[in-house]
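One protein chain omitted, others in place.
A and B are the chain letters, set down in written order, and residue numbers restart from 1 in every chain.
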Amino acid sequence: MQSFLLWRIFSLVPILFGTSVVVFLLVRLIPGDPATALLGMEATPEAIAALRERLALDEPIVVQYLTWIGNIFTGDFGRSIQGGRDVLPLLLGALGPTALLSVAALVVSLAIAIPAGVIAATRRDTAADYSVSFLALCGLSMPSFWLGVLLILTFSIYIPVLPASGYVSPLQDPMAFLTHLVLPAITLGTALAAAVMRMTRSTMLEVLRADFIRTARSKGLSARTVVWRHAFRNAQIPIVTLLGIQFGQLLGGVVITETVFSWPGIGKITVDAIFARDYPVVQGAVLITATLFVLINLMTDIIYTLIDPRLSVA
Amino acid sequence: MLKRRTFLHTVAASALILPSMNMGFAFAQDAGTLTVAVVSDPATLDPAMMASFFEIAVQYNIHEPLVHVTPELVVEPGLATAQSPDPQTYVFTLREGLTFHDGTALDAAAVKANFDRMMDKATGSPRANDLGPVESVEVTDPLTVTIKLKSVFAPFLQVLSNRAGMMVSPTAVAALGENFATQAVGCGPYKVVSWTKNAELVLEAFPGYWRGEPAIKKIVFRPISDETVRLTNLRSGTVQLIDGVPPQSLPQIEGDANLTLARASGLGFNAFSFNTTKPPFNDARVRKAFSMAVDPDVILQAAYFGAGTPAFGPIPPSMGWAFDSTLTAPRGDAAGAKALLAEAGQTADVPVAITVTNSPIFVRIAEIMQAQAAEAGFAVTINQIDATSLITVLREKSFELCMSPWSGRSDPDGNMFNYFTIGGPNSFSGWENAGVDDLLRQARAETDQAKRAALYAQAQAVISEEAPMLFLVFPAVLQASTKAVEWLQYPDGALRLQFAKLV
Partner (left out) sequence: MNASLALRSRAPRLAAMLANRRAALGLFLVGLAVFAALFAPLLSPYLPDKPDFVAILKGPSLAHPLGTDDLGRDVFTRILYGARVSLLVGTFSVASALVLGAALGSIAGYVGGWLDSIIMRLMDVIFAFPSVLLALAITAVLGPSLTNAILAIAVVNLPVFARIARAQTLVVRNLDYVEAKRALGFGPVNILTRTILPNIAAPLIVQGSLLFASAIITESYLSFLGLGAQPPTATWGNMLRNSIAFLDLAPWLAWFSGMAIFVTVLGFNLVGDALRDLFDPRET
């Protein structure tokens, strides 16, 4: 077990290294130049040249890469080309809103999905099952930016009860934070809910078929106990794995939702940085996101084995 | 069980993130605060480095130029009064007792330091181009600065009412270094409290402002790039003022009792540049044929919903004295265009690629031109790129017909010199005409307004005839507010909120 763990952690290094190289090259391949992006239409060729020199953009690419990755190891993620901010605090600052949104979306999705999945499994092949399953499929099939726009239309225009976009820090005004959180969380949570619900249902079905359930039932335990205490507990494992994978989906879906709702999270900051050719920000953001992704995957695997030590994760 | 797992999941993530939750956000719904939704986040708050229209909405609130320009485009004293003992000398006398936001004295030495910085090649400032005609800047008195020009430059004061005249604190520049871009210390009506990228720019009133402390104590700028969402925020009252109102929403805003629409004739133009350095548009007849096929009235209706006027040259009606209302050119004539093409020796369909950014309004315009040009014998394809690539494409001239809109300046020189002089930085079309070059240089050196107007009229006539650029529309400046705020609109679309108040 220990050696496996070490091996997994060790293999993170080439993955992250590979990711850093890929993002470094990829973002430089996009046509367009950060200096022109910053200086805009009015810039003179001299001004652009001066800025490029200041940003060291004309050095050989290997040198630029080594400088950047070397600095990363000392905790220096460089400075944003747009506005000169320190990249690391900038990105960490953006992680806050993304994390809050993700957690809210996960809560929304679990709140919908778990009961729905359990109901569908226990009332299998009835109208309830079919309608719930169908609704889940609908949620999965809806493009999130469409759903987001429709929600804005309904709850900010037609029935103006919620703000259409923006973010307020929970530390400043909890109430406003919550009202701003509702629509984006529902948008993001819906797609997740669908997948989790389906997984819950199918694992519950499998578990409900198992022998130990028959035993519990034959012991005369109430249905509720059987379902929740015994069946559901065991169904958690694949759900946990799914949540780990969902985190990956989350990082993708969060980009779209943040753009639609002007939520200042890491997704939006990365998209904006790509368009502005703000290399240090894009590189830093992708590196951080990828690191989080693989770390959380790793932790999911570890927790997986903790929950059920019978399983080996070779 | 599940709770524990979710908890572990969250703990893992939050260990990295909790520190970031404490951001200096100011929630701006209390009385005395105005929240404004703008089109995009500024790239920088340093006026020496500003180079796009992203900053226009906020710049005049943080920074103050040496002289001020009214909505009628008349120059008035600002931080200083200006006198011109001779056409090549300007003497600026600063008001007494002024300081920057950080308390540094706003004196002649500080002003000189600003000009030195902007004109220094090492700074790489776009202002160096604006201040090209400046020969020397001298401190002649603790509160007086004398600027000598290399040659007569009629628009000089107009230029100084814009970014090139904005004074920032030299102490802060030295102290903050790279960080100056995000914390700019100027002498305008508001000082920067905090700037969280893509979220909020928070300003608070500066008591030492030369007009006195502004009525509104706190302003929050929120960048919302989607025009519909901006408007929704206005309607729901989350913001009280918005920039960049989508033209198709005019009827709703006018019909809404809680909202006020502010509409002004703008300073900018919407135009496309032909690449005159290579076929097919190296032939003026082909350019004219294409221009002939396009109908700007359709574009005005379909893309701008009537909010603007058709354009045939770079000088808009808002520039009263220099505007030539008689200027026109043949448009909307597919048959005539076809004939002209035949004359130019083009018998088969001429392939043309129109390059635009992915902004919906420009895509729409490109599609309209595509349909109209098709009737004249052009086979048009549309090439959509992102805004950053646009500048590269324009400079490298890797296009056939490309959008090149201009936000506009308060003097006709600002709308023409860089575009139509030989080697001008905005001469994306690559067109070189010695006659027009000469006319523009004369116009800039001519102090008599009537004579200047005549020179510009001549230049515009040649430009219209040779058609290196296809002018389409002068868009109206559209902004809107709730009834909670009264404010003053300017034709350049910039927000000067020292003149606003909450009601």
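Convention: a residue touches a chain if its C-beta (ideal position, glycine included) is under 8 Å from a C-beta of that chain, and two chains touch if they have at least 3 such contacts.
Worth saying up front: this structure is predicted, and the values here are computed from it rather than measured.
Residue-wise, the contact with the chain that is not shown comes from B:358, picked out of B:70, B:83, B:136 or B:358. Of the candidate positions A:4, A:65 or A:293, contact with the unshown chain belongs to A:293.
Touching the chain that is not shown, out of B:246, B:414 or B:491: B:246 (per the contact rule at the top). From the set B:219, B:385 or B:497, the residue in touch with the chain omitted from the display is B:385, counting the whole complex.
Interface with the hidden chain, as seen from chain B, comprises residues 226-228, 246, 248-249, 252, 298, 301-302, 357-358, 360, 363-364, 366-368, 370-371, 381-386.
Those residues of chain A that touch the chain absent from the view are 11, 14-16, 18-19, 22-23, 26-27, 29-31, 122-126, 130, 134, 137-138, 140-143, 145-146, 149-150, 153, 157, 202, 205-206, 208-209, 217, 222-224, 226-227, 248, 251-253, 255-256, 267, 270-271, 274, 286, 289-290, 293-294.
One rule holds in what follows: only the chains that are shown with their structure count from here on.
Taken in their complex, chain A has these residues touching chain B: 31-33, 36-51, 54, 79-80, 82-85, 89-90, 92-96, 99-100, 103, 106, 110, 114, 152, 156-157, 160, 163-173, 176, 233, 236, 239-240, 243, 260, 262, 264, 268-269, 272, 275-277, 292, 295-296, 299-300, 303, 307. If you check the complex, the residues on chain B that touch chain A are 1-2, 5-6, 8-10, 12-14, 16-17, 19-23, 25-27, 29, 42-45, 49, 51-52, 121-126, 128-129, 178-182, 195-199, 222-226, 229, 232-233, 235-236, 238, 386-389, 391-392, 394-395, 406, 425-426.
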